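Yeah, one chain of the complex is gone here, protein chain that is, but the others are all in their spots.
Letters A and B mark the chains as written, and numbering starts fresh at 1 in each.
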Amino acid sequence: MTTSSRRILIAALAVVFGLPLVLLLYLSVSTQWHYPALIDHPFTLQHWHWLLQGHSPLVASLGLSLGLSLTVGAVATLTGFAVSRLLAYHTRSTYWLLLAYAPYVIAPVILAVMLNVYLLRIGLTGTVPGVAMAQLLITIPYAVLFFYGFWNERIRSMEHLVRTMGGDAQTVFLHAIWPAARGLLAVCFFQTFLISWFEYGLTQYIGVGKVQTLTVMVFRYVSEANPYLAALAGVLLVTPPLTLLLVNRHVLVQRIWSHKR
Amino acid sequence: MITLRNISKEFGSEQVLHDVHLTLNKGDTLAVLGASGSGKTTLLKIIAGIHREHSGSIHVGDTRIDPLPPQKRGVVYLYQEALLFPHLTVRENVGFGLSVQNAPANTQREAVDAMIRDMGLAAHADKYPAQLSGGQRQRVAFGRAAIIHPDVLLLDEPFASLDFDTRNEMQQLFTRISDAHTMTTLFVTHDAREALRVGDRFAQMRDGMLHTYDSRRAFIEDAASGVQSELDFWTKIQQEIAADSSPQ
Partner (left out) sequence: MRSLAITVLIVLCGVPVAMSIGYAALYSLGVVGMLGDGLTLSNWAQLLDGEFGRSIAYSAYVAGASIVLALSVALALLVSMPRVIEHPNVYRLLFIPLTLPPIVAAFVTYQLLSGGGLLSRIAWHLGLVADAGAFPALVNDPYGISIILTHTLLVFPFLLLVLVNLWRNENLYELARVASSLGAGRWQIIRRVHAPVLLRGIFPLAALYFVFFLGAYDIPLVLDASSPRMISVLVLEKMQRYNLADIPVAYAMATWYALLCLATIGLLYTRFSRRYAL
């Protein structure tokens, strides 16, 4: 009974979860999908050729998205790591964490609307640094919340132990902190990378359409009623997280939700 | 009364229980001594219905129970960890068995209040498990099991994780409640003194075989049980203390 239930469930989940990816791929190799055909020939690789030959604006978008998300991921992770340590070691009350939740719970696009005037005043609206700064406003608090639970009694005891053995700050970091933290640093980096990678509304508003990340391009092609190029952009968007899924799926979900130390 | 006949169990190629026979009368407490890996937990799980594949038979009274699922056996298994329902208060935990059996509300209330008083938990009745100490949690678990008057109660080293004083208190509480409710109990422990304290019959699990003793004396005197050597050790300590403190 369990084996047949499992097979049925696997088949059902594979269809439900796989269908979006299959549809994206199908549309990315199509130029037409006339109603009511389920599959409309001919298939073509012209969109992919166009992309791979570098003629498509999607190439620039891909490069921009990668650069932006890698930068935001790295800065947010390192900043969050440092700030969370400061907070965990030097405050007793976890109520300060409420401040970290504040930018995280307001919809990014609404935050962008309210924040835009300041970015406009310093000339960052419509620029990549402006979008990066706005994305950091939501990813840094996320990273602080992520790492807060890491700084527990055990880590503190390890640090004290290394210090009592004569270790300086570098030694403490290398032998007490880094071995325990490196896995989590990687997870947080990937997760903040994905927050930036997936972000549309805030990017569109602050970027004013000039910062054309892949998500912006998806919506542009949707608005232009070009589902084939939208699908192509979609395939490019899902490729990095799918790759992560194959390499180490746990980086996609691991979170530290407990703030009890 | 519970009777086990020819109970044997294998895990893969490993024979964990060999032909176990046992008869307990109503109200008996059988203290089973055994080291880790001797098969005592496996035996309890077979009686409770957690392990269903084994040879042999189990009867409670005239009813054969080994084909029955756990909830129909009248057997309650208490783990070392209290395993209280974290979302229910002490009162709700203790009354859980009565409520799933749809006992009348006033009967439930009276029985739960009486059991909570017996357990010494009246001041904690509305607390949640996370707010209790280890000993208090074990009391709740014990009360939850005793209130439904199971045919057989199985205790698997229930006090092993408690401190010395709390363990003593729990042993006394168990003996009192067990006698008051005439419960038939298998009490597994690796502590010889605990076995002597709680049991009125004795057995030892060795390499998957259950060795029962006719009397407490036989249990103590059997060198294989290791009880005598432990008692000798504590006697020697007492003598040394007495010698140290007596005036020269």
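Just so we're on the same page, a residue touches a chain if its C-beta (ideal position, glycine included) is under 8 Å from a C-beta of that chain, and two chains touch if they have at least 3 such contacts.
Quick caveat, the model's predicted, so the values are computed rather than measured.
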>> Given that one chain is not shown, which residue among B:M1, B:A125, B:I148 or B:I220 touches it?
In response: B:I148
>> Which candidate, B:M1, B:A48, B:A125 or B:A160, sits in contact with the chain we can't see?
In response: B:A48
> In the full complex, which residues of subunit A touch the absent chain?
Replying inline: 2, 5-6, 9-10, 13-14, 16-21, 23-24, 27, 35-38, 79, 83, 86-87, 89-91, 94-103, 105-111, 113-115, 117-118, 137, 140-141, 144, 197-198, 200-201, 205, 215, 218-219, 222, 227, 230-231, 234, 237-238, 241-242, 244-245, 249, 252-253, 257-260
> Footprint of the hidden chain on subunit B, which residues?
Replying inline: 48-50, 69-71, 73, 75-77, 79, 81, 83, 85-87, 96-97, 100-101, 144-145, 148, 150
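Please note the rule applied: only the chains that are shown with their structure count from here on.
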> Distance-wise, how many Å sit between the C-alpha centres of subunit A and subunit B, to the nearest whole number?
Replying inline: 53
